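In what follows, a single structure is set out as structure tokens and then discussed.
The other protein chains are all here in position, but one chain of the complex has been omitted.
So, chain A:
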Amino acid sequence: MRHYEVMVILDPEAEERTVAPTLEQYLEIVRKAGGTVENVDIWGRRKLAYEINKKSEGIYAVFDVNCEADTVSELDRQLGLSESVLRTKVVRPVAR
């Protein structure tokens, strides 16, 4: 089991209320595989430093995950397939 921090940028056209349920759907992947999800933090709408897919803002969300390496790469893959996800990033924060 390892600790990961995942950040996703979601499509700004989605309603901010629907963000949590959409994320939950993906977090289920982690839970099913025996991992745990902690502090889901939805930053909300934020201006992008540069345009991504012609969009100048995005909805940011950050969450911590404790799971196996395979699980997190599967999660990353699934997120990447989704149309409503602009970008994802998985980091492993060391020494904390």
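As a working rule, contacts are C-beta pairs under 8 Å (C-beta built on N, C-alpha and C of every residue); 3 or more make two chains touch, one makes a residue touch a chain; residues count from 1.
Everything below uses one rule, namely that contacts and distances are computed from a predicted model.
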Protein name as given in UniProt for the chain not displayed, "Metal ABC transporter permease", "GntR family transcriptional regulator", "Glycine oxidase" or "Small ribosomal subunit protein bS18": "Small ribosomal subunit protein bS18"
Sole residue of A:Arg2, A:Arg45 or A:Lys89 that reaches the chain not shown, by the stated touch rule: A:Lys89
Chain not shown, touching residues in chain A: 7, 9, 48-50, 52, 58, 62, 87, 89, 91, 93-96
